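Each chain you see keeps its place in the complex, though not every chain is here.
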Amino acid sequence: MTDHPVEHLRLLEAVLFASKEPLGEKKLSNYFNEDVDVKALLKTLQEDYQNRGVQLVQRGNAWAFRTAEDLAEKLSEHRANVKTLSRAAIETLAICAYHQPVTRAEIEEIRGVSLSKGTLDVLFEAGWLKPRGRRRTPGRPMTWGTTIEFLDQFGLEKIDDLPGIEELKTAGLLDARPAINAYTVRGEMELPFDHPDQPESEDDFIEEPLDENG
Amino acid sequence: MENLIDLDKHEDDDLRPKRKGTLIIDLEGFEGPLDILLELAREQKVDLIHISILHLADQYLQWVAEARRKNLELAADYLVMAAWLAYLKSRLLLPAQASEEEPSAEEMAAALAFQLQRLEAMRNAGEALIERNSLGLRIFKRGMPETFGKLDEVSYDVTLYDLMKAYGDQMNKHVDQTLHIEPMDLYSMDMAIERLRSFIGNIPEWTMLVQFLPTELKNNLHTRSAIASTFAAALEMARDGKIKIRQSETFGHIYIQSNESRGTEHD
């Protein structure tokens, strides 16, 4: 029961090594007294493994040991079965990742078509999407976002590491609001138009009500 | 997660029309008008920021015309987009009118260009994301995870998806239950014929058909069924030569008269 940092590191290492899935910092801190800086321990451990064949990676606020990516080719016999995602599912996943928290209406607005049954299902089943609360707008629509498992699957430390996200933000392309209401996903003519050039706070804008049977 | 994504091919790739050629007529693999517009916009071979919306409108209208010529069935969405683009085109070509009610044609064009850029950005982002798909392909997790014997804490291997799926399955089960068909609560044609027959030979003047509706009508649906049945009954009896029917204009009132009496007007 020593408090020596090396013992802390050993315990942390064992806990993380034993697990298949990333472990949250909160959960990891259960293994230590309150005065132990688990975050600092994690950083130290990460450095210890920096040049090894197995590395400690961060996924959101969770951590896991994973094989080093440069060894990929030599480990190819471990490759698991591959499931193919449809183009609609890939696009929907990208929209959920880049625009989160995002509502179904916004996904449909961006893609210009209604979400067909089963597109979200496959992403949900993979454990990549989770509810992110309801928006405080009429209808209180559910919003969606991505999970730790999503980060883990795509080798990302955090959402900000998504490819090109900064550029998209700068270009103003991560705005999920309707660009124009002249036509909707349902193909109804609706005048007048919302003006797209006046960004409001994310939580305040009003969703277009969509026919739920879409 | 053992469900991984194939890096090399996406299942509906084969359905996508070939990008080559100037005008794509095949409808398969497209997801709505915005998808077509993006595909057409790419043919302009310029950055979407510099896209000519006027040209794009022409391309789209031409595409729709071609699709119709080939008798492809276009969903309403495609036609609504065509109507809107035709409207936008006319406004872009006409001198600007000052109006505070509507955005200018330029603003509408800019909004459409924005939508296309945004869709393209997400499409590219999706591809970039798939490029990064690594767990189980290039990066591997611990093959033999360990659990430890002594327990003072229990956790459950159940996810939100499991919970939602269980609920969905329950609800679906109910949908599949016995379907009860309730007795009809409509005014039947038999009833209408019977009622109308009781007046036959007693309608010397042209009389509005609605006056022969039953007196006790329960609700809207019941009323509508009574109107339909009475009208059908009138047609039936006119065919049998019992009565004459007259309507002087489309959607106008319908009149009937007994055939025995000497009416002068008829349709």
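Going by the order they are written in, the chains are A and B; count residues from 1 in each one.
Going forward, a contact is a pair of C-beta atoms (placed from the backbone, for glycine too) under 8 Å apart; a residue touches a chain by one contact, two chains touch by 3 or more.
Quick caveat, the model's predicted, so the values are computed rather than measured.
The stoichiometry of the whole complex, written in the labels shown, is A x2, B x1.
One rule holds for everything that comes next: only the chains that are shown with their structure count from here on.
Remark: subunit A and subunit B have CA centroids separated by 32 Å (rounded to whole angstrom). On the side of subunit B, the complex with subunit A involves touching residues 1-7, 9-13, 16, 31-35, 76-77, 79-81, 83-84, 88, 101-103, 107-108, 111-112, 114-115, 117-119, 121-143, 145-148, 159-161, 164.
Contact residues of subunit A toward subunit B in the complex are 17-21, 64-69, 72, 75, 78-88, 90-91, 93-95, 97-98, 110-113, 124-128, 130-131, 149, 152-156, 162-164, 168, 171, 173, 175, 179-180, 182-183, 185, 187-189, 191-193, 195-196.
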